[in-house]
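Removed: one protein chain of the complex. Kept in place: all other protein chains.
Lettered A and B in written order, each chain numbered from 1.
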Amino acid sequence: MREILAAGRWLYLIAIYAFVVGPMLFVCAASLNSAANFPANFDGITFKWYEAILKYPEFTRAAWVSALVALVSSIIAVAAAFLAGYGMFRSDRKESVVLSTVLASPILVPQIVLSLATLQFLALFGVSSGLAGLVAVHTVHSLPFALRLVLSGFSRYNFSLEEASANLGAGRLTTWWQVTMPLLKANLIAGFTFCFILSFVNLPISLFLTDARTATLPLVMFAHLEARIDPMLPAVASIIVIAAAVTTILLERYLRIRLVD
Amino acid sequence: MSKFSRRSVIKGFAATTALAVTGVGAARPTLAAPSVAKGTVFTVSTWGGTSQAAVKKWIGEEFERATGATLAYDIGILGTRYSKLIAQRANPSADVFFCSDEALASGLAAGVLEPVRKKALTNLPEVADWAMSVKSSSADTVAGVPYAMIALLMAYNPETVMTAPTSWNDLWNPEFAGKFSMISPAHSVMPPFLQVISEMNGGSATNIAPGLAKLAQLRPGKLHVVYPDWAGLLKSGEVVMATELTSYLDVMRSQGYPIEYAVPKEKGIGLMNFVGVIKGTKNPDLAEYFLDLTISQQSQLGLASDLFISPINAKLDVPSDLQKKCFCGDRSASLRFFDPAESAKVRPMWTERLMTEVVPNWKTR
Partner (left out) sequence: MKKPRIDIAKSLLLLPSLLLVTVLLGLPLVVIFVASFQPNALFPADRVGLFNYGYLVGSQYYLGILVRTLRLAIVGALITVPLGYVTAMLLQRVSGRAANLAIMGLTFPILAGPLVVILGWMALLPNRGPIFGPLVDAGWIAPPDLLGTEVAVLASLVQFMLPFAILTLFTSLRQIPNDLYEASRNLGASALQKFLHITLPLSLPGVLSSTIIVFSLGASSYISPHYLGGAADQTLTTLIAQFVLVTYNSPMAAASAMLLIAIMVAVIFGVGTAFGRLIRP
């Protein structure tokens, strides 16, 4: 009975992973296919699509822009969420429904409309599309997700630790750095990861807020795809996935930063 | 900031006139390129991917070499770029705008694009008559310059479709029911198409009811805006026929898809893509030079071969290998052209009627 249950568990996990990761693996495999179009029957292994990327500096440039925007917006979003959660729980010891709802409202606005409206709004002040506007919109869009993950950590946080820390002579910032954040490490990292991923792959929010110098990677890929199905796109996707895998492993091994403990 | 001096313009003007008078029609534009301050950035708003690559190669390189300015590209689909244009009219972030003929007409009407002085375009006399479909309001300007001609035709898989379609009416052929990919009402060529179908059924441009009724009887298998939407289905055999633009069809052929095109006896629908000058550009002289370069024979030849589009320069001798490769070359006789300004006007309402009255009948599954 036990073995059947154990086998059942494994089967379930494998099925779920196959479903979630399968289509992506298929696409990554296609990036090595030497056939001229995609999808196609397997024709032979080649790296020519990866080489082709080098001819398009737009992709590398856009990847940097996307990573930068994702990094900055996620840090700000998580920081703002941390402060908000701290503020909410410190005095009331529970989540304020009204405040949470207000701060989570960005999730409700259709992104494409938010992007256009933000562009029009910024244009009223003569602010043209640029990196600042892009980061700002990504931040506000990430906030609900950061908040959700951080708040659930605060609901388990023991605030008497704060008193103890103060009694031992620690200032606010020291307490945050040495007590609060380590205890909430899982939530903060999960929140950051969530936000980073969402921002990095986001297309609609960035749609109207980029200019010649600030095109994000999803935008460049989308613009590329419109004209041609290119096996180069699966190659770009594969590179992102490999980079993510390598980063995860490195962060875990050398900085002991784990998404989960 | 570009140093735009009257002297350089007059010099250029004089050079052009002199050369025009002596009748030297060189392959390279002979307008003296405006020289600008080092580090001037000239921004081109255009489609991404292969479009951007072709513009870079066949216009951009020469442009940078001749003027010393640096090119930057704002890429995206037309919808986003046009919306940005409107929203940023007070402070535009680009200088020239690649778009469809309809968008050019709309942009001029909306005041975000501006006409170009004929005198500044030395290669203008070489542009084919049928290509200047968007008209400017004054006699000494043009709305913009066309740079490509593409056509909507029918395409079919020669391996599975034995008799090629010969008329738009073949779309209603039961043989193709559920097995062809139809252009979506969101497609820019829909208004002319609807007009054609209306006329074929007793209607006209002002009476589209017969067209709508006829289209409601269609049984497409898929709707598409661009070819990636349906190319996979062609491969798997679920789609054997499509209404599609020649530029995409030629891309597909070059990628090895089994596809042939059929020109309907009612004529295919011809469209032009244009480049326009954005109102308020900080580099008007560079913009004029860019447009002039775009319609030169050399650029036209390069663009045609890379992007599978028909060149609009009537003086250009399209080499036979290029003619074999695509629908390029002057096939204007087998095509019908429409007024983009009219299309732009009716498009919102027609799209709405198509979406609400016709498409619900196209429930494909």
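Here is the rule we use: contacts are C-beta pairs under 8 Å (C-beta built on N, C-alpha and C of every residue); 3 or more make two chains touch, one makes a residue touch a chain.
Keep in mind that this is a model prediction, so the values were computed, not measured.
Asks: Omitted chain: which shown chains does it touch?
Replies: A, B
Asks: Looking at the full complex, which residue from A:Val72, A:Leu149 or A:Ala212 touches the chain that isn't shown here?
Replies: In the complete complex, the chain left out is touched by residue A:Leu149.
Asks: Just to verify: which one of A:Val27, A:Val65 or A:Val179 makes contact with the chain not shown?
Replies: A:Val27
Asks: State which residues belonging to chain A touch the missing partner chain.
Replies: 9, 12-13, 16-17, 19-24, 26-28, 30, 38-39, 76, 79-81, 83-84, 86-88, 90-91, 97, 99, 102-114, 116-118, 120-121, 136-137, 139-140, 143, 145, 147-149, 152-153, 155-156, 186-187, 190, 193-194, 197, 200-201, 203-204, 217-218, 221-222, 225, 229, 233-234, 236-238, 240-241, 244-245, 248-249, 252, 258-261
Asks: Which chain B residues touch the hidden chain?
Replies: 77, 79-80, 82-83, 86, 106, 182, 184, 186, 220-223, 228-229, 232-233, 235-238, 347-349, 351-352, 355-356, 359-365
One rule holds in what follows: only the chains that are shown with their structure count from here on.
Asks: Mind pulling up the chain B residues that touch chain A in the complex?
Replies: 41, 43, 47-53, 72-77, 80, 83-84, 87-88, 90-91, 93-94, 226-228, 231-232, 235, 251-252, 255-257
Asks: Which of the residues in chain A come into contact with chain B in the complex?
Replies: 35-37, 39-40, 56, 58, 116, 119-120, 123, 126, 128-129, 207-208, 210-213, 215, 219-220, 222-230
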